[in-house]
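In this view, the complex is presented without one of its protein chains, the others remaining in place.
This part shows chain A:
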Amino acid sequence: MIPLLIYVAIFVGSYLLVNRVFRRAVRRDFTSLKTVTFGDESAVVSDRWASVISIASIFLLWGMFTGSSLLPKFLHMPGPFEGTADFTYTAELPDGRRDDATVTVLVHPIDQKVEPPAVEPGPGWAKNDSATVGVWRSGLIRVDRNDENGRDQGARVVAVDGQPIAPGESVATPFGRVGMSPKGTLNFEPSKGWQMEPIWLPAPEAVVERMIEIARDGFRGSTLWEHLGYSLFRVIAGFLLGALVGIPLGYAMGLSNWFRGWFDPIVEFMRPVPPLALIPLVIIWAGIGEAGKIILLFLAALWIMAIAARSGVSGVRISKVHAAYSLGASRVQIMRHVIVPNSLPEIFTGARVAMGVCWGTVVAAELVAAEKGAGMMIMVASKFQNTDIVIMGIILIGVIGFGIDILMRWAERVLVPWKGKG
């Protein structure tokens, strides 16, 4: 909730700052009204500053809530309590006699082994205690353990830091929450602050460090590049096979009634089946090896490419075909010089979609079962609660997916510059 509020605040704040303060000098003219031409996608251009601030604010929030060392301290959200905490408790005997004692708790980082601090027992029959609790954890403290009159003598804790407490209740102290179990044992939970525990969300630099480490040492017997390379290889192999079969199939469907009738039901049925739903069947048929994955990706790409090629063929403007005919072109020439080039933009759009779907599918398939691959890496890491590896994996998967899309768009621009210009 708080991160969301901060995020919204950054969004609004940076908008006002950039547009009202820095851009006040910009002349308002008709082009500045472009954004009201709804439906004209080209009229809305993404604001570069907004993109930069958007990415920066995500990292900022990430750093703020993980106590990142990359950020100056004052930007950190309040962290969990760490150090020596103390609170007093009041014990009462059945006859009404009361005595106070102090509990000193050393709150230590989870990965450190520490001894309880040494304390004087103090005067009275209730003796001072000491204990250790890990940061973000909580611990039971048997305060009556060393008291002269303990539980066996009927002593009960009735107050903490002077505030009355009963079983099932709790008292807030400056250092955290002291609760009482139904049986009357105290339980200290040092205040957690607003930061996330590394096991939920590691700091950015921890993820980077882990990435460097895995890039150097590998993960589960394979280097990082092998994991990513395997995923990429599967995608490319599956996509190429799918395109190799799907494009001719789509052409046939676009050109022949018989093919159209024959394959339409199959294609239309398979198209809405998410490739992920095929994973179990593919595993049964082909096992968890490379073949199964490539078959899966082949199937994922096949229908998309077939449909793209089909609509590319049937989308040709009839006047172009007529023009070619009356210029003396034969059927084969029309196929080669009109139908195929005319369908290329559609095929490229299909290829972009197919590559995206394949990348998503390969990761999912590797999550289910694989020996190598980006998906397998994050799945195994999650089993061992290596959240940093999981996040690193997710980021790498995203970056690669994005890279694939950029590459496809670039190829599209270079290879079919006439797209949308007919």
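Everything below uses one rule, namely that a residue touches a chain if its C-beta (ideal position, glycine included) is under 8 Å from a C-beta of that chain, and two chains touch if they have at least 3 such contacts; residues count from 1.
The rule is short, and it goes like this: contacts and distances are computed from a predicted model.
Asks: Leaving aside the chains you can see, what is the UniProt protein name of the one that's missing? Options: "DNA metabolism protein", "NADH-quinone oxidoreductase subunit F", "DMSO/TMAO reductase YedYZ molybdopterin-dependent catalytic subunit" or "ABC transporter ATP-binding protein".
Replies: "ABC transporter ATP-binding protein"
Asks: So which of A:G193, A:G229 or A:P341 would be touching the chain we can't see?
Replies: Going through A:G193, A:G229 or A:P341 one by one, A:P341 is the residue touching the chain not shown.
Asks: For review purposes, identify every residue of chain A that touches the missing chain, sorted by number.
Replies: So the residues of chain A touching the missing chain come out as 317, 319-320, 322-330, 333, 337-338, 341-342, 344, 416-418, 421-422.
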